[in-house]
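Of the protein chains in this complex, all but one are displayed in their positions.
Chain IDs A, B and C follow the sequence of writing; residue 1 opens each chain.
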Amino acid sequence: MIIILKPEATKKDADEILVQIGSVGLKPLYMPGTERTVLGAIGDERKLGGLHLESNPCVDRITPILTPYKLVSRESHPADTIVEIGGAMIGSKRFTVIAGPCAVESMDQMLLTAQAVKDTGAHCLRGGAYKPRSSPYSFQGLGKHGLEILHDVSEKVGLPAVTEVIETEDVSLVEHYAAAFQVGARNMQNFRLLKALGRSSKPVILKRGMSATVEDLLLAAEYIVSEGNPKVILCERGIRTFETATRNTLDLNAIPYIKQHSHLPVIVDPSHGTGVREYVTPMAKAAVACGADGLIVEVHHDPKSALSDGHQSLDPDQFERFMDEIRPFVQAAGREL
Amino acid sequence: MIIILKPEATKKDADEILVQIGSVGLKPLYMPGTERTVLGAIGDERKLGGLHLESNPCVDRITPILTPYKLVSRESHPADTIVEIGGAMIGSKRFTVIAGPCAVESMDQMLLTAQAVKDTGAHCLRGGAYKPRSSPYSFQGLGKHGLEILHDVSEKVGLPAVTEVIETEDVSLVEHYAAAFQVGARNMQNFRLLKALGRSSKPVILKRGMSATVEDLLLAAEYIVSEGNPKVILCERGIRTFETATRNTLDLNAIPYIKQHSHLPVIVDPSHGTGVREYVTPMAKAAVACGADGLIVEVHHDPKSALSDGHQSLDPDQFERFMDEIRPFVQAAGREL
Amino acid sequence: MIIILKPEATKKDADEILVQIGSVGLKPLYMPGTERTVLGAIGDERKLGGLHLESNPCVDRITPILTPYKLVSRESHPADTIVEIGGAMIGSKRFTVIAGPCAVESMDQMLLTAQAVKDTGAHCLRGGAYKPRSSPYSFQGLGKHGLEILHDVSEKVGLPAVTEVIETEDVSLVEHYAAAFQVGARNMQNFRLLKALGRSSKPVILKRGMSATVEDLLLAAEYIVSEGNPKVILCERGIRTFETATRNTLDLNAIPYIKQHSHLPVIVDPSHGTGVREYVTPMAKAAVACGADGLIVEVHHDPKSALSDGHQSLDPDQFERFMDEIRPFVQAAGREL
Partner (left out) sequence: MIIILKPEATKKDADEILVQIGSVGLKPLYMPGTERTVLGAIGDERKLGGLHLESNPCVDRITPILTPYKLVSRESHPADTIVEIGGAMIGSKRFTVIAGPCAVESMDQMLLTAQAVKDTGAHCLRGGAYKPRSSPYSFQGLGKHGLEILHDVSEKVGLPAVTEVIETEDVSLVEHYAAAFQVGARNMQNFRLLKALGRSSKPVILKRGMSATVEDLLLAAEYIVSEGNPKVILCERGIRTFETATRNTLDLNAIPYIKQHSHLPVIVDPSHGTGVREYVTPMAKAAVACGADGLIVEVHHDPKSALSDGHQSLDPDQFERFMDEIRPFVQAAGREL
């Protein structure tokens, strides 16, 4: 860690900090400059957290050398991690497609949609029973009844089910009905929920928050892994920027960044990432091309009647073309669909 | 509501939508243009939500006429709302200052800090027992024991206590120990939590999320109010932008916007809004000047030893100067401190 | 155009505006609602600009129905435009790669780099003689001498040259030496420059500004085309967001959006779009996959010695691998390299 002192800091101020650094077992370093004094701390800098050096009025700023996350970092674990969801191996040579409606609406809707995506080659089924919505007047999901439908359809059709969990107290219920958890963008920093999921044995798809940096996302994953659950799949789904032409700005730069800095698999959600049906397929291809391990995409048997996100959902015919269109790119990437 | 159709939409497509509009009791309007057809729906457009017109493939985009929130809007409730926290009247002529440490760390720390802010004229005490932190390796708060300390100190010193609640299951516990709830930026869209707080009788300070628009904030408040709790205080605490010179970008434009669109009181957090001790006082003055009803500010008896946010905390002497410096601006605003 | 009046607007206010709408030849429409009055204007709404209705104190907001650009819109010109740069057909079935150093530094540097990219299959050569730099203390380019080098190397190696123009007074000089102009992100809204380029007969690569919406970009292109030069190539090069892990956030959503809304060709700059050498190739593949017509990429014969942007430049070997790696994706997209 590098500690840059304020211009007015004295030698005595510096000495005090150097002693603190030494006291937690790191090697202190003193670098007086012409205009500023800089201090260094050599060793495992995560031990320095307890010193709260950033609160010291003599400190201007601090530059960490190491990443703040550890278990999810590629430095600590160079080989790619593969996470299994009911037979689908996310992060393997096989490219994974998770498809289904935004929300579970009824048994009919789920059956029709699930059968269609299964027939077209999807590997997992998505569908939300708990829907976080900006307005209290919007459809909030079917809750437990939605989970039951999802579970039944998953069994009938033979596709493992992925569904969102929005609160700690629901973790065991959701775990009972689904093959994998999904944590939505709004809950990426719901740390209590992350810790609870860290004590589960089922995989977690962790979506990036709308204003979360990739480092924030990796730290959120660290919460889950540090509690004991290594089965985390990261998901890029668009960030909030000044651009309003699309619902979000899909940040595909995050894919090679994550691949370089972490061993966890990463998938992309082109439905939320664009919010526009016509852009889902081109951006799915782009996600394949830059190295994503899979896609999570909204499909509805009748988007016009969808209770949420119909404008960004594909219908079964469109999903068939979607699969046909991404296939050559999956092959170009040296993978199989 | 104004519905703009795609260029390829036919008269038959338009007719279908016009029938739908009529079916929920609104007056449909047909406006064929030279290049595009536009439809209108006159009446309470919130009833149109169930039609999911945005999912219709013939629809290009939709422009609502009315605000999506209702109970918190000034149109529905023109007079200012005043919310009481243990005697402090937020939104009244008296300008309110809520002060205290970021986190409850110990009985000593709380007593020293609380007595200091009380002596200097603060109206409420803040202090977090549950701390949402980006990294799992950072101090996470004392939990229930922190609530007990906060409560005891609040009683001893005679200042009503405000503290953060981060999960639904903690609501009744926090309610027992504190005079008001605080919802942090990361939980602004934790809708389950908002609904639970809507069933409490204690006031809620609702902080704006880092990537939340002001409309999102008002919709989050609508969640609480629509469940039966009208005692909501909004709080601007900075949004995330490209600027890294300060921790967040304090969006004071939000204050006159909220005052125009809502009847709820609104306060400002210049500590998180800047993240820099030296900027807390100037930005507090600015908040007073543009119409905020109060401030929530971090004070610690010894910032250097603070377990979190020490770099943006004032010490008791600095807080005394802070109060002295904002006083003339409070008076210029026609209010009392 | 849809005009939403403020709640306090009277029938008389509305009538006044309706008369104004009629006076410029559009059909006025009166839609009184239960809480708000809405007005419509049917016809070519660009004629309404002169009325400045947004300045009317009775007007709350205005929703345009049509795009503000016309000549560059796909509605006005459904077929794809192909722009030629010295034999390279941008927007055709052939995918175009423009490669070369950030800045022209010397004859040797240009010759070595140009020969390498030519041998590897690049279609055009890039290289800046005028370098806009944030700091006055950074290398600012060789100016006219740089143009001469670029021109000579272009002739010797047999690659058409693309170079940045930063000021109106340089337009004829640059036109003399280069096959195509490049307008940098910082000059995307230098409207005097755009107009001057609109009077040239050479193609213009127009880079998106760091905080420009796609609509802003299309309006900037409209400036050039409306002056008489239809040879505009749009370029996505990343926008500025809160994310600091990469230099910019490459907004690939813009590609399908532009393809849907405009007939102009569009290319991507993965070097500036990421700012990290290792991410250039994956993001180039993504650009190919989502429908871009070409790439502009920084290559330097010795990045370590580059006077600018060396950290994001490929060396000749890396560029060879780059071409090999994007080829299968170009083929998957049904194009040729």
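Here is the rule we go by: a residue touches a chain if its C-beta (ideal position, glycine included) is under 8 Å from a C-beta of that chain, and two chains touch if they have at least 3 such contacts.
Every value quoted in this text rests on a predicted model; they were computed, and no experiment measured them.
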Touch list for the missing chain, restricted to displayed chains, reads A, B, C
Candidate in contact with the missing chain, chosen from C:Glu35, C:Glu75, C:Glu148 or C:Glu167 = C:Glu167
Return the single residue from C:Pro57, C:Pro78 or C:Gly334 that touches the missing chain.
-> C:Pro57
Among C:Thr10, C:Ser76, C:Ser172 or C:Ser305, choose the residue that contacts the chain missing from this document, as touch is defined above.
-> C:Ser305
Quickly run down the residues of subunit C that touch the omitted chain.
-> 46, 49, 52, 54-57, 59, 68-69, 132-138, 140, 166-169, 186-187, 189-192, 195, 209-211, 216, 219, 222-223, 226, 239-240, 277, 303-311, 313
Residues of subunit B (touch criterion as defined above) contacting the omitted chain | 211, 213-215, 239, 241-246, 249-257, 260, 273-274, 276, 278-279, 282-283, 285-291, 328-329, 331-333
Considering the entire assembly, which residues of subunit A contact the chain that has been omitted?
-> 2, 4, 7, 29, 31-36, 38, 40, 42-44, 63, 65-66, 75, 240-242, 244
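Everything that follows uses one rule, which is that only the chains that are shown with their structure count from here on.
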Looking at subunit A with subunit B, do both copies bring the same residues to the contact (over half shared) or different ones?
-> same
Please find which chain has its CA centre nearest to the centre of all protein CA atoms in view.
-> A
Taking each chain's centre as the mean of its CA atoms, subunit A sits from subunit C at a distance in Å of 31
Just give me the whole-number Å value for how far the CA centre of subunit B lies from that of subunit C.
-> 39
Taking each chain's centre as its mean C-alpha position, how far apart are subunit A and subunit B in Å?
-> 26
Could you list the positions in subunit C whose residues touch two or more of the other chains?
-> 241-242, 244
